[in-house]
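Only one protein chain is missing from this complex, and each of the others stays in its spot.
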Amino acid sequence: MIDVAFALLAIITVISAILALEAKEVVYGAIALSLSFVGIAGFFALLDAVFLAMFQLTVYVGAIAVLILFTVMLVRREQWLKAKEGVHSVLGVLVAIIVALGLGYLVYASTITHVTPSVEQAPFTLIGSQILSEYWFAFITLALVLASAVIGAVVLAKLERD
Amino acid sequence: MIRTLIGFLIRIVVLVLVILVLGLILISAAYYLIGPSLPITPSMLINPQEALAFTFALMDTDFFRIVVFPGFTFVALYAAIAGLWERKLLAKMQLRVGPLYAGKFEGILQPIADVMKLLSKELVIPKVVDRFFFILAPILTVTIATAAVAVIPVTERWVIARSDVGVLVIFAVLAFFPLTALMAAWSSNSRYPMLGGLRALHQMVAYEIPLILSVLTPVVLTGSLNLLDIVEKQSSLWFILLAPISALTFYICSLAELERIPFDLPEAEPELVSGWLTEYGGMNFGLILGIAVYIKLYVLSALFTLLFLGGWLGPQPLPPEFWFIFKAFIVTTFLLIPRGVFPRLRIDLLLKQSWARYFILALINLVIAAAVVLGGFKP
Partner (left out) sequence: MEPLVNYLFVSAALFAIGVYGLVTKKNALRMLFAVEILINAANLNFVAFTRYLHPTTVTGQSLAMFSIALAAAEAAVGLAIILAVFRLRKDVDVSEIKGLRG
């Protein structure tokens, strides 16, 4: 039995993901990509992970999609058109179908097909305590990675200007 | 194009008919939503007690909340009054009079006159624009601005969506605005909107971070992301006394998010014609510059009163709804005043100040608040 919201979200997410790769202009693709991000955030909300849904919206749509659009728009349009599409499209579709069917078979052949709609949910404050206590090392590494990414981006921008 | 009075009247009549038809659809949807629980019986016409009980029961439904009180109609009225108040305030500060002629008393019907003027203008869509995004961008801006209204409580009773992550919803909504501004700027396909759009983008993204950090200070002092809890914890002491630097940073960053002077560069009139809004005329312009900006103004002023000024808490003889609206209106006035007072900041100074000054200020107060809470202070 399929929920209407779930079906709608699934259709929107998958179709915008396909559009993101197939649209004629890269700008349309970037906007379709942000629409698929919103769809994934909707999935998170359906899975009772509201904190994560808002986090995904703020980071992905508010930062990554803006970055991508910004890069796409900073460059003039005629020069993007020089990148032609690959001639291996048929092979690519075949690989994608094989991957999808393989994953689908793995899911069916396992024992996960039973439904477990359990009502108990975890409060989102557990995320913070878990990150700070159990995964503290990953947290510090993440901070270092983000700092180095910022420094790297600044250095790259400076080198261009010279 | 409207050339005659008859044309104008026909357009108004068509608009009224469309509103009636849509209103009929809306009312039938509402009846379907509310009907089963609250039967409307003919005896209500005779018996005023029943009608009154029905009205009070109607006021408790979600439909009423979304459409009337903390929702759409209230925000639209607030936007209209804020628009008029801005022009009168600026005029008095500049020793002028402001709008005077619409309505008997000091131009009080001016918002209606503005809306009628914008509705009667032709929607110019230039040929070289990207039609899809050109039309989508203002609609998306207004939709997202209104989405933030859903989590703002006017009192404990009047809130559309009681969410445990209310503050985060506001962040997520604020993060969408650079995207729509960029969409509007890029689709206009011309030089000045593009420059203005990039500047607007830079400014909004740069000032989001001090805004988020300064909002986090009351959250740390409360220990919850729920806006109702934050107001509840201020019953003894308002947070503006506990975190004044954060309040100041929030105020300045909301000036920047609203693109008001002194952070006016994306819409700089003498410089960029009209910034990223240049190609929008008529109701398109009315939608962005009119409704969406004033809805954002309402959201940010309401957020300021909820986080720092104690929300709806106030001395008892006056109802809490009044206190909330009164405080939000004072904050709105403070947000409107700098337009008549300050000059405009240059874009590189603007961005440098955001990263060098406000970010650090917001961080300082956040660290102080975190240290205070860890030290055992429970507001």
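Letters A and B mark the chains in the order given here, with residues in each chain numbered from 1 onward.
Throughout what follows, a residue touches a chain if its C-beta (ideal position, glycine included) is under 8 Å from a C-beta of that chain, and two chains touch if they have at least 3 such contacts.
Given the structure is predicted, the values throughout are model-derived calculations rather than measurements.
Considering the entire complex, the omitted chain makes contact with A. Although one chain is hidden here, its contacts on subunit A can still be listed: residues 2-3, 6, 10, 13-14, 17-18, 20-21, 26, 29-30, 33, 36-37, 40, 43-44, 46-49, 51-52, 55-56, 59-60, 63-64, 67-68, 71-72, 74-75, 79-80, 82-86, 88-89, 91-93, 95-97, 99-100, 103-104, 107-108, 112-118, 120-122, 124, 126-127, 130-131, 135, 138, 142, 145-146, 149-150, 152-153, 156-157, 159-160.
Just so we're on the same page, only the chains that are shown with their structure count from here on.
The distance from the centre of subunit A to the centre of subunit B, each centre being the mean of the chain's C-alpha atoms, comes to 30 Å.
Subunit B contributes residues 133, 163-165, 168-169, 171-172, 174-176, 178-179, 182-183, 186, 194, 198, 201, 205, 208 to its touches with subunit A in the complex.
Subunit A meets subunit B in the complex at residues 27, 31, 34, 50-51, 54-55, 57-58, 61-63, 65-66, 69-70, 73, 124.
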